[in-house]
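Removed from the display is one protein chain of the complex; every other protein chain stays in position.
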Amino acid sequence: GTPVASTQAQDRAVWNAEGGAGHYKPAKPVGYYAIGTTPTPAEIAGWTIAIPPSGAGLPAGQGTAAQGETIYASNCAMCHGTFGQGKNGYPQLVGGVGSLASSAPAKTVGSYWPYATTVWDYINRAMPFYAPHTLKPDQVYALTAYLLNMNGIVHSGFVADATTLPAVKMPNRDGFIWKDPRPVTHNAACMTQCANPVTIKITSNAASMNLTPRLTGPVDHMKPGK
Amino acid sequence: GTPVASTQAQDRAVWNAEGGAGHYKPAKPVGYYAIGTTPTPAEIAGWTIAIPPSGAGLPAGQGTAAQGETIYASNCAMCHGTFGQGKNGYPQLVGGVGSLASSAPAKTVGSYWPYATTVWDYINRAMPFYAPHTLKPDQVYALTAYLLNMNGIVHSGFVADATTLPAVKMPNRDGFIWKDPRPVTHNAACMTQCANPVTIKITSNAASMNLTPRLTGPVDHMKPGK
Amino acid sequence: GATAIAASARAAAQPAAAPPADDSWSNALGPGVDSRPYGRPSRFEKDVVRRYVPWLSPTRDADASFTPLQDQPGIITSNGLFFERYHAGRPTIDPDRYRLMISGLVRKPLLLTLDQLMRFPSVSRIHFIECPANGATEWPAAQLNSLQLTHGMVGCALWTGVKLSTLLDEVGLLPEAKWLLASGSDGAHMDRSLPLEKCLDDCIVAYGQNGEAIRPEQGYPVRLVVPGWQGNVNIKWLRQLQLGKTPWITREETSEYSELLPSGKALGFTWVMDAKSVITFPCPEKPLTGGPGFYEIRGLAWSGRGRIKQVDVSLDGGVNYRRAKLDEPVLSKCLTRFTLPWRWDGKPALIQSRVTDETGYVQPTIAQKHKFWGNDPVYENNSIQTWQILASGAVNNVQIS
Partner (left out) sequence: GATAIAASARAAAQPAAAPPADDSWSNALGPGVDSRPYGRPSRFEKDVVRRYVPWLSPTRDADASFTPLQDQPGIITSNGLFFERYHAGRPTIDPDRYRLMISGLVRKPLLLTLDQLMRFPSVSRIHFIECPANGATEWPAAQLNSLQLTHGMVGCALWTGVKLSTLLDEVGLLPEAKWLLASGSDGAHMDRSLPLEKCLDDCIVAYGQNGEAIRPEQGYPVRLVVPGWQGNVNIKWLRQLQLGKTPWITREETSEYSELLPSGKALGFTWVMDAKSVITFPCPEKPLTGGPGFYEIRGLAWSGRGRIKQVDVSLDGGVNYRRAKLDEPVLSKCLTRFTLPWRWDGKPALIQSRVTDETGYVQPTIAQKHKFWGNDPVYENNSIQTWQILASGAVNNVQIS
């Protein structure tokens, strides 16, 4: 595969081109309104939880897949399944590599996510679902290591920390593009005889699908698949 | 005073000038949309309760002040007072003639209303307050006669009906004008030195008035005058 | 285990930053999309409500409540906060039993159900509606220390419905027809006469208000919208449109919504609401709480005659004015938002706004109004409002000479 550094460089080239302020000239000098307070470094650190691909901001601490397994079993498996296979509609976290171009793609941490830092970031900010952002850094490292290991991305002895995670090459790191390659304008504003009436056929009709919840009366809580 | 006919003619001249469709051209022919139904004459009559100064539409029936007195005592006096003097903030219906140009004008049926037909119309459509539009025509005629008599506009033998009411000359019939005589533009969009700063004085300050209900918390139901 | 993790708040690990970096609401799930199919404001906004002045009327059924303009951040008034004006309380109308009668001097009278009315070609326009008694208490002197209660009998909404002219075309006006009587189905059977020219211009028989059915408070299921004219002619709970030769001279256009002039003469039919503006921040309810420094003066301006051309703001009781910025969109007979940056030096000040509309009409001072209209009118107080800023940042409603 492509070496980590060059893929990151590719992404970065697009991000640099997309970002930036253009020819922006500030309307007012810095601090013109003099409203609000300057946060302390500790406050800024408390707010700033997002971890970019570089790993900047990853806290001290570490964790292994073995440590993660225990935490996962009691806090995550009830929704995502013991093997990360997903359950009752909750997301599948493991598997799916090679499926993305198929007719039944399985988008998982293993098959789809381009950066391992995102796994740490998301578990830290949003999981477990019922108590988000309550895990300690070591727990998040351990869970990340466990998910990467279940996906066969790192070996069982892998120790996740601020240095190792940004260096992990995810299976789909080459799979993301960041600029829409699809044509924008597809249609013409034709006004008469724009189609041949004879060839117009109804290809699908929602009335026969039996998928629509009740639309009047109290909100319909029908179970998936009715 | 001015004879009834000529006053009505004066009003009518303004109303004719004010009303009308101008140079309007309908966008569509009558019935173009063909939506809805044509009401029956009985339906139109049921809806059409407004009585203009001409008295057009006044129903058959009649009533005297004496008949009105009884109805008034049990259905109206509790709010408007036994003598129509008003009560607890409910409108005064009697008196006030000659007060309109004073510093304490009393606007009543007797002092202010230009047409007797309006008295019939309003009692019929809106009174008694707790059960509007439930009186029978005879009752409305009687109450109208009673109010006019209490106001000294008609004598006690007066029989109110579709013919007599439009002919009643109300004390203030000459008192209404129908086109605003006051100048429209009062100010200039001056931008600098528009007033002499020295002469600017605060002439009133609501903070010292003690009239403002509580503005936070639950809505303030303070009693009049607190 | 799950409980152990839930209990160990991250806050404990990062005391300097949290709360509020990570307040309770960030560490839990909130209610889901099934919790309230029709939403409501945050419970922390519970004080943002319509309020009334108890001493103005003997009964809440013939009374008014006021829009909290101090909490209205733009030109649209929330449906839940749109001012009320009732003459016999708020009727509860079954839309299936609703009928609109169009009769009188027409070629083909018409009776419409609500469904039928909704089939006609429709328009959608943003217009203000203002009660002419808005500011009535302020004619003799500054009396109520509140923006809501001095200016809150105005609201602005996106009204959707059928142009009145479309319905009049459909029934066909007879040549003698010159006036229209609109009447409501509330207990008051509230009714007003309107000259045909206005009816054929921009009036709307409306059933939609800001994205939903008109609220019961504003006339559910159907009201008349008469853009720029006194609120009371915008008949709510509309039951009938009757065509005639002359006005009906109803109690509402004689006893109620007429103006007693200083001469003792009574003035009927004053209809159009002249241009008006008011500063909505700061105001008595929203003082300057942050001490000296930068603030943005904000306000609303409107005119019954068309678009707003400019708004000027004075910080010195009307000696000098600065041009305010108008916020897009600027629409005809619609609230327009204006702003002016202000660096407050912490000293007392008298602030005012003054609107000029597209006809060139300039909002008058209360003194100018008194000069031409007398000292004690009831209606159409569109005079310039003065707010007194105290050194404490508190704001009072005052009048100045």
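General observations
In this document, chain identifiers A, B and C correspond to the written order of the chains, with residue numbering beginning at 1 in each.
Keep in mind that, in the parts below, contacts are C-beta pairs under 8 Å (C-beta built on N, C-alpha and C of every residue); 3 or more make two chains touch, one makes a residue touch a chain.
Note that this is a predicted model, so its numbers are computed, not measured.
Considering the entire complex, the omitted chain makes contact with A, B, C. When the whole complex is considered, the residue among C:99, C:178, C:309 or C:354 that touches the unshown chain is C:99.
Contact with the undisplayed chain is limited, among A:64, A:118, A:151 or A:164, to A:118.
Listed for chain A, the residues touching the missing chain in the whole complex are 12, 15-16, 18-22, 24, 26-33, 35-39, 43-44, 47-54, 88-90, 100-103, 105, 107, 109, 112-115, 117-118, 121-122, 125-126, 129, 132-133, 172, 175-197, 199-207, 209, 211-213, 215-217, 219-226. Counting over the whole complex, chain C has residues 19-21, 23, 25-35, 37-45, 48-52, 59-61, 63-65, 71-82, 84, 86, 88-95, 97-99, 101, 115-116, 119-126, 158-161, 185-187, 189, 207-213, 215-217, 220-221, 237, 239, 289-290, 293-296, 298, 327-329, 331, 337, 339, 341 touching the chain that is not drawn. Those residues of chain B that touch the chain absent from the view are 32-35, 40, 42-47, 74-75, 128-136, 139, 219, 221.
Throughout what follows, only the chains that are shown with their structure count from here on.
Viewed as a contact network, the protein chains form an open path, each link joining two chains that touch. Compared with chain C, the chain whose C-alpha mean position is the greatest distance off is A.
Taking the mean of the C-alpha atoms as each chain's centre, chain A and chain B sit 69 Å apart. In this assembly, the C-alpha centroid of chain B lies 24 Å from the C-alpha centroid of chain C. Chain C has no residue in contact with two or more other chains.
Chain A has no residue in contact with two or more other chains.
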